[in-house]
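Note that one protein chain of the assembly has been removed; the remaining protein chains are unaltered in position.
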Amino acid sequence: MIRNQKRLGVIGIALSLTLVAAACGGDDDSANVDATTAPTTQPAAEPAAEPAAEHLGDGSLGVVTVAAGEQIQIRSLEAITGDVAFLGVPNDRATILAVADYGQINGFDVTTGTSLDDLCSAEGGQAAAQTIVSDEQVVGVIGTSCSGAATAAGPLISESGGVMLSGSNTSPALTSDLIGNAGDNYNVGYYRTAHNDLFQGAAMADFVFNELGFTTAAAIHDGDPYTQGLAQAFATAFEELGGTVTAFTGVGKDDTDMVPVLTEVAAGSPEALFFPIFQPAGDFIAAQAPGIAGLENTQLLAADGLLVDGFLQIPESEGMYFSGPDVRFGENVNQSTGKTAAEVLAAYQSEYGEPPSAPFWGHSYDATTLLLDAVKAASWVEDGSLMIDRAGIRESLNSTSGYSGLIGTLSCDDFGDCGSQKITIIKHDSSADIEASKANVVFEFAP
Amino acid sequence: MSTIDTAHSMAAPTAATWSPSIKRLAQTAALCGLGLVFISLIGMPVKLNSRALIEPILSRGYASLAWVPVMFGYVVTKQVVLEGMVAQKRGASDVAEGAIVGAGGGLLLGILGILIDNFDLRDPLLNWSPQLLEFITFGNGLGFGVMIWVVIGGLSGAAGAGLHLLPATIRRFIMVIVVAVVGISFLETAATDLLQGLRLEFVSDGIYSKTSGLTIKGSVITGAIAAVALYGSQQLQQRRLTRLSQAPPAASGFTPGAAILNSFGDARSRLKVGLGILALILLPMVLGGIMNELLANVGLFLLLALGLNIVVGLAGILDLGYVAFFAVGGYTAAVLTSPNSPWLTPELPWFVAIFIVVVVAAIVGLLIGAPVIRMRGDYLAIVTLGFGEIIRLLFLSDWLSPMFGGAQGITNIPGVQVAGLANVKGTDPRAVFYLVMAFCAFAIYVSWRLEGSRLGRAWMAIREDESVAEAMGINTVNAKLMAFVTGAILASLSGAIFAAKVGSIFPSSFEILVSVIILVIVIVGGMGRIAGVMVGAAVLIGVLGGPSQPGLLQELAEYKLLIYGALLVWMMLKRPEGLLPNVRRSRELHGDELTQDAWIKSQVAAQDEIDSDGAGSEVPS
Partner (left out) sequence: MLVIGLLAFVAQQINPTNPFASWVNPDANRLTGPALRDLIISGLNLGVMYGLIALGYSMVYGVLGFINFAHGEVFMVAVMSSWITSEKLFEAGLWEDFFIPSLLLTVMIAIVVSTTTAVVMERIAYRPLRGSPRLIPLITSIGVSFFLQNVAIGLFGPGAKRYPQLPEWLTARRTLLWIPGVEVEGTKILVLVVAGVSMAMLWYYVERTKTGKAMRAVAEDKEIAALMGIDVDKTIVRTFAIGGAMAGVAGILWGLLFRSVVATTGFLPGIKAFTAAVVGGVGNLGGSMAGGVSLGTAESLGPLLLLEPMGVKGPTQLKDAVAFVLLIAVLLFKPSGLFGERLSAEDRT
């Protein structure tokens, strides 16, 4: 056994030595002397020669060639396993549905390949992005699910000339502060259809203080960067308005017994309790809060993490307010596939046997069709092959304006925010009629 | 489930008086069917079906089922032949039995199809879906579906059983070819990446189809190469054996352990080691981004596993909270180097910070270790697990967020400045891999020297029997503490590299899961053996993937933890000493069997009734 390995090792070394010697001959990453190989990115330096069909892009980021019979490669990079799978799985599925609905581009099929997993972590996003950029055929990425993963994946995708469109990242650091200053982690080529979370906390604080007229409030997060940031933004804004934050605390994602944390909160007798967290912890808070002495009359508030059918269906969620993106999808039509939100939702249910577990499936669907439209705009057929100009994809996305999607009208700003920045607050009256609640907007907030 | 089932049925010691019993056949067929139904219901076939194993003829979805009847067919006709017992004659009845088992299993899968068609159980069972039904029936209606699965099952079962009819050498060839084809097909990403690095794209274009999987031609070529390689290695082995048998008898008495030690003194093997190191240094250059990233992750986990190997493998302390030291290393490095960290921003260069990291890790190791080290083994496991959680909760808490950032973690961690060379950070996986490699080399050297040292022998003595070790004059508490602290330091180094590599650090990277996965690496590889740990890290992190790191088998990412669990159980049942066992440890686990074995051998020799075939021998040696 041991001897075998050694021998193999020696053979391997010999092999690699000769090959390295061969490869090092004119080794320079940019010099693609060896053009015999099939599809790779070419430095399209001869633009004049081609009488190509009209397309966007100047070729500055390279051109991807899809040979006849091959597929256009895009990738889905979502949190499809682990704790946050409830968020990533619907995004991934919506992406696959959108690709199927979209059909061919100039006679070429589109594939998402194997769905990649960002594991909702920086290291997962980094590793997956490395996989993506190593395949030069990939023209775009739909993802990530979590902002942390996007922070690490963004630089890699951006440097490779690719684009990444997320349906559920909301961290302001990934795009801009919406008044023209790029965020800490902004990378060119990053777009999102989800809203920028800059204002959600402020919107909720404004609503609670001014509309509901409460002066005391508490906030609970679950240790996730997203929920902690949102709860913190709410608390800060609420205090700036002149309110008092009686408690700011957290639960664990796996906690079930919320009595201790609710007792901690109840000690300050807040008039409102904001818990922008996820299921299942959110279910437990909603179910157990009314039974806590001191919280019987406290108004419960949550954010988009709980704006899902599974939560709205439980009777304890009745009477709550939810902040979040406008989810009045109803009969909105995606202009690229012609499907309405209701149709997509029905297709989702029949394909996967369960309703989406998070509200960003529509965002991912639209992100996918936006990407495919951009690919279409940046591509042309030449000698039976499809040529796709990477710079053209970015150009097309940058100029997106007035695009009709499932989630409403999309227009991209200079830092990749394509979604509507309007935060709506809805009042949930009846667990029997969820759709009515989703349309029951009581407050709108736009910067 | 199926692996366990097999394990169980293999474990059942059917005596040599083997006779075909209907009950046994029915049982195995039922198990086979349950295996098929189970795999179907966790959704594996449907999810994998979009990709091909061998382009037009076999999809990965069907492959994920096809192996089950083959295996059961093989298992049901397996004879447990102990030394000295006469093997039964093989014949057509074996094949028939395999076929029955396979067909029975296939029938159950067909019945599942009928059930799916008639009852809607999709509410609890997510994969009770029309897609599964279509998969089972090949879109051709139920009758066809049931029939075809009985046929497929029967044929596969017969094939599995038929393996017994073949001579051992041919069987081995078949195995190697199948493994090679499946492996090369699944490892498409890695192979393409490697071949691209070597400027050999034509090879990957030649064997892989444009969509996914090998082409038929590609699989034939792969199989042929595998067969030739096996033949070649067998020839070499043969030649070496003849050379050994001609050598003076003194050489034949050596043990593998001694061979390893000797090999370092041997000039020729020193040359080999040198060449190996050279190859490792050159390797990242020819590898592309994916493989470098992957190997960098393997290296990070290898570093962790080497540390845990000292704690668990050498000293026998089961530490289930090992991730705590990984976290401490990562956070210390982040706090000291990142300009964004909320507390203490000296923004030290990484190479300065690393010394502080080591000191901090050693202190934390002592603080945790001192109280727990005296506890009984399994109590210690649960207490260290508790410590691991406490540390993560502290890093996560709002209370300490002014120091460690709480849920928001610490971002903008700069890379590692290597004077005059490069800034090693995540966007350059090649550089990261070199850095990781250097640290792994250091850790391997340390582990190797420790293993042979007085302290190392003390650890092993404690592992085997603590009271005896104490009686021999070993200060067990001190020795165990030393192991604990050494492990902590190695983990903290890994954490510091991890922080620089990812560029940001969040408490969610340090869940209990990480501890368990590191433990699995050490165990699967072989507790207490450096080479074993290396193999374990490569196989598990490289192929299956780590807790937040994708492996080569991206398709199986969803089933990764399931496979980890099943693998852990299977290893413990079948090969508790690991893939590459530590000789001493293996003796400890199989001591009884070895002596028994020796006894049987002597008896057999005395009676001069050596069974020349010995193919079905199940006695571990």
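Order of writing sets the chain letters: A and B. Residues in each chain are counted from 1.
We take it that a residue touches a chain if its C-beta (ideal position, glycine included) is under 8 Å from a C-beta of that chain, and two chains touch if they have at least 3 such contacts.
All figures in this text were calculated on a predicted structure; none of them were measured in a lab.
Contact with the omitted chain, checked across B:183, B:276 or B:576, is made by B:576. Residue A:261 is the one among A:261, A:277, A:303 or A:320 that touches the chain not shown. Check B:53, B:385 or B:579 against the missing chain and you find that the one touching it is B:385. The chain omitted from view is touched by exactly one of A:283, A:326 or A:417, namely A:283. The chain not shown here is touched by just one of A:67, A:212, A:314 or A:347, and that residue is A:314. Seen from chain A, the chain kept out of the figure touches residues 81, 83, 85-86, 89, 223, 248-252, 254-257, 259-261, 263-264, 266-268, 279-280, 283-284, 287, 291-294, 310, 313-315, 354, 357. Where chain B meets the omitted chain, the residues involved are 1, 4-5, 7-8, 11, 41-44, 123-127, 316, 318, 371-372, 375-379, 381-383, 385-387, 389-390, 393-394, 396-399, 516, 519-520, 523, 558-559, 561-562, 564-569, 571-573, 576, 588-589.
Everything that follows uses one rule, which is that only the chains that are shown with their structure count from here on.
In this assembly, the C-alpha centroid of chain A lies 33 Å from the C-alpha centroid of chain B.
Chain B contributes residues 51, 122, 126-131, 189, 193, 197-202, 205, 210-211, 233, 236-237, 240, 256, 259-260, 269, 272, 275-276, 278-279, 282-283, 285-286, 288-290, 293-294, 297, 393, 396-398, 406-409, 411-412, 426-427, 429, 498, 501-509, 547-550, 554-555, 557-558, 560-561, 580 to its touches with chain A in the complex.
Across the complex, chain A meets chain B through its residues 1-4, 6-10, 12-13, 16-17, 19-20, 22-23, 34, 36-38, 67, 69-71, 80-81, 111, 114, 116-117, 119-124, 126-128, 130-131, 133-134, 148, 151-152, 155-156, 159, 184-185, 221, 223-225, 227-229, 248-250, 252, 350-354.
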